[in-house]
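The complex appears here without one of its protein chains, the remainder shown in place.
To keep things simple, chains are lettered A and B as they appear, and every chain counts its residues starting from 1.
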Amino acid sequence: MITYIIRRMLLMIPTLLVISLLVFIIIELPPGDYIESYIAQLEAQGEQANPELLNFLRQQYGLEKPAYERYFGWVTGMVQGDFGFSFEYRMPVSEVIGDRLLLTILISIATIMFTWIIAFPIAIYSATHQYSWGDYGLTLLGLMGLATPNFLLALIMLYFANVVFGTSIGGLMDPEYLNQPWSVDKAVSVLEHLWVPVVVIGTAGTAGMIRKLRANLLDELGKHYVTAARAKGLPGYRLLVKYPLRVAINFMVGDIGHLLPSVISGAELVAIVLSLPTTGPILISALQSQDMYLAGSFLMFLSMLTVVGVLISDIALTFLDPRIRLDQGTER
Amino acid sequence: MKRLLPVWAALLIAAAPVAALWAPGTAVAAGAGVTFQETPSLAGRVAEGKLPPVEDRVPKVPSVVFMNAKDKTPGRHGGDMRLIMGKGRDVRLMTIYGYARLVAYTTDLKLVADILERFEVKDGREFTLTLRPGHKWSDGHPFTAEDFRYYWQDMATNKKLSPLGPRKKLLVGEELPEFKVIDKRTVRYTWSRPNSFFLAGMAGAAPFFIYRPAHYMKRFHARYSDTAELKKMAEKERLMDWSVLHQSKDRMYTLDNPEMPTLQPWMNTTKPPSQRFVFVRNPFFHRVDTAGRQLPYIDRVIMNISLRDLIPAKAGAGESDLQSRYIAFEDYTFLKESEKRYDQSVHLWRTVKGSHIAIYPNLNTKDPAWRKILRDVRFRRALSLAIDRNEINQVAYFGLARGGNNSIIEESPLFRPEYRTLWAGFDLARANRLLDEMGLDKKDGDGIRLLPDGRSAIITIDTSGEKTEITDILELIHDTWLKAGIKMLPRPAQRDIFRNRVFSGDSKMAVWSGLSNGIPTADMTPDEFVPTRQYQLQWPKWGKFMESNGQAGEPPDLLEAKQLLDLMSAWNNASGLSEQEEIWHRILKIHAEQVFSIGIINRTLQPVVVNNRLRNVPAEGFHNWNPGAYFGVYRPDTFWFAGKGKDRG
Partner (left out) sequence: MTTPNSPDATLQHFVSTEPFDPKVASKIAPELERYFLASQWKLMWWKLKWHRLAVFSGLFLLVLYGTTLISEFLAPYDTHTRDIGHIYAPPQSVHLFDDGEFIGPFVYGMDYKLNMVNLKREYTDNPNKIQRLRFFCQGDEYYFWGIITSRLHLVCPAEGGTLFLLGTDRLGRDVLSRIIYGSRISLTIGLVGITLSFFIGMIVGGIAGYFGGLIDTIIQRIIEIIQSFPQIPLWMALSAIMPLTWSPLVIYLAITIILAMLEWTSLARAVRSKLFSLREEEFCTAAKLMGAKPSRIIGRHLLPGFMSYLIAAATLSIPAMILGETALSFLGIGLRAPITSWGVLLNEAQNINIVVLYPWLMLPVVPVILTILAFSLFGDGLRDAADPYK
């Protein structure tokens, strides 16, 4: 048991290393560097860029050094908690990130919970009333949630929320709370804004979860022990709770591994559309202006979030399901 | 704390701006006995002794803003103005909107002393600048000639901070000015030849800042501060040495160092990064209104950063009190609907660029066959004649804009109708004739003309790909050019790639903004029409040559380009306004005949969303980067909230 956990955690390290290498390569690929895109920005606004000053800056920020030196510098720095320097904001990356990572996690968790809360009862109903109109109807509804592109939905809901509820457009809270410490008002404001992104991101995952859960439940309900229990006179409801449900819960926890990456990346897209103070908007502008360390560190954070999340879900699963321990790992 | 305003003082104050207009560069003493009214939001701190009272905060000779012109009513203090911007770096817009400059433009584009009490120009080459007595920085420290000296001697000519010397525009040719401190409030810059950029540069939207808060910056300078201290400070911020530290603290323009004192009407109190920046009034601002109230009227400006695509939606939801940035003409209808639901109005201001977008044939393109063709004026004329500007106007601007050349517009006193219309009509027959005359009369199977070497005349046009407006206009142009036998392929690219392709000559043709100043006067420099900068996309290499003083690029080798350069130096050495005017007209005529850039449409309209309670914002105005500083020339420090100015964050 413990060895399993330790083994998984150790395995995380090479995974993250490879990811960091990939991230670095991707960021380095476009020609030019931050200084050049900065010059382009200035000149496009009709402002003069002093090219000598910028070459000077280039030296200062170490952009002259060869790629591998920069990569090692970055990785070793990251391990020590120093994520590099953002050129765009002219301050350490960790300061730029600030609250944002926290909010990304918040949204991801809220979305996953939303998905569970919605998917669960629907899946149970579908499985127990298979092939009924309700089953078909709900499946269809779920699929539509899957099929609608997030970003369009986001914009429409944004407008709708503003017209009907007076919620301010975009963002995760009313602007006046942005730099304030947490308070009841601030929390309320966040809740008012949270439901739009959560619903938008969540609809896609919900459909997938409903279908998989339903399939799993149907499998379980078809098994012999269920028939035996029913024959023995166990009432329907207790029957459901005692065995198949627990299997279902196992499955849901285990599926976080699948759900988390898509939630996080879906959150990025929606964050861009809705201008949420999470990592999305900053990431895309960092990528476009080649703010190397900022973009790279963000990508690393997101990957790490995913890897860690998957690890947690796998470990939770081992607690819930003894069979996993005995196999060579989750079969997804 | 009101005292009666003596009549003679009131008359003097009333007469002040008239005098200012008559004798540019002079300011008027407000005289003794002017009644000042304390600013309510500062009254508390004054009572506690933390701030001096208002009469000691403003300079002894403040800049008095005349309030009884049309559109300007005297206002009251108070309120928060909300703005929405698209990125953190837009904080610098408060320097632009604030528009406190040594020398500033008025709304009719005359230069007057603003921060300066007065200035004197001798022979166009000797500039004596006099500061206002008692003028203080936003932290209360006096603003004196020392601040200019510090900039000049310890920054611009300091080998460590400026290894390559001061900004190019401060030089005339290669010559540095001679800088002299005359007394505590007066400094003088002298060149041996006239410097026509100096005053306009100081009044620009992104101006020369030839001064710094020396008392603040000295802390980060090796000459005045302990080296060991500096090293510690630099290391704490992970910077290499004191010079980088100094640079990182020096944020006069970008306003993102809240600790740095400023002379602008509002000062930043939020450290970046943030989604919300709060600017509070500068208690030592140098302008007052005629009733003795220290400006600005508005207590705070709140800048909310949002995703740029969402900004029209937010503006339409009443989330901004004054918005022009990031909203475009196509959003007008949607914004107008918001007038019913929110207490705001949507005005349309004019733009004054030479052309909203223009096409620049690259005369320095690498391909020799194309270079020869592009340099043939008949080709450029034909392309210009093959554009249906009327159709574009109808499709994109409801016919409310004006088609024409990339040249100056009616509001400029130099305007003549032929500058707009020459070679700018829609005449396919003539275009085809010109191309036939050039020898491009053979066509391929698709009806595209053939170049002398047999290739089809397919020209890729580079754009920076960001606005659908450009894509649409190019699609319309593509179709009409096809009828003249030229096929155009738009090719969007990221900005720096786009730039590099044009500069290197890989690109044959590019689409970009037209003239940035379509309303010049004869005393403004004609440098936009002359090869002076690499960023002039029709001749980037010649521009680079001139910019680098011959170190890079290529020397201009086209007769008309050389003529333009000669005219430019003639203008620099011109002895008077009439001579300058004459030179301007010769330059404009060359451009109209040579069609160096193909203009499409100008006088487009910019929507401006204004909260109905915000006064002194004109319903009609011009919206331009430079000159104009967007809202700057309209002096946002004179905007005020009527009704209940509530704090709305």
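By our rule, a residue touches a chain if its C-beta (ideal position, glycine included) is under 8 Å from a C-beta of that chain, and two chains touch if they have at least 3 such contacts.
Bear in mind that the values here come from a model prediction, so they are computed numbers and not experimental data.
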Hidden partner chain, touching residue among B:Asp56, B:Glu391, B:Glu411 or B:Asp436: B:Glu391
Touch criterion as defined above, residue of B:Glu126, B:Asp241 or B:Asp309 at the omitted chain: B:Asp309
Candidate in contact with the missing chain, chosen from A:Leu240, A:Leu276 or A:Val310: A:Val310
Candidates A:Leu10, A:Leu29, A:Val79 or A:Val184 - the one touching the absent chain: A:Leu29
Footprint left on chain A by the chain that the document does not show: 11, 14-15, 18-19, 22-23, 26-27, 29-30, 136, 140, 143-144, 146-152, 155-156, 159, 211, 261-262, 264-266, 268-269, 272-273, 283-284, 287-288, 290, 295, 298-299, 302-303, 306-307, 310, 331-332
Chain B residues that touch the omitted chain in the full complex: 309-310, 312-313, 316, 330-334, 336-337, 391, 394-395, 398, 400, 465, 468, 471-472, 475-476, 491-494, 497
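Here is the rule we use: only the chains that are shown with their structure count from here on.
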For chain A paired with chain B, centre-to-centre distance based on mean C-alpha positions, whole Å: 42
Of chain A, residues touching chain B in the complex: 31-32, 36-37, 39-41, 43-48, 50, 52-53, 56, 60, 85, 88-92, 95-96, 98, 158-159, 162, 168-171, 174-176, 178-179, 272-275, 277, 281, 285, 288
Of chain B, residues touching chain A in the complex: 82, 87-89, 162-164, 167-169, 206, 238-240, 244, 248, 270, 272-276, 302, 304, 306-307, 309-310, 313-314, 317, 319, 464, 494-500, 516, 535, 625-626, 648-649
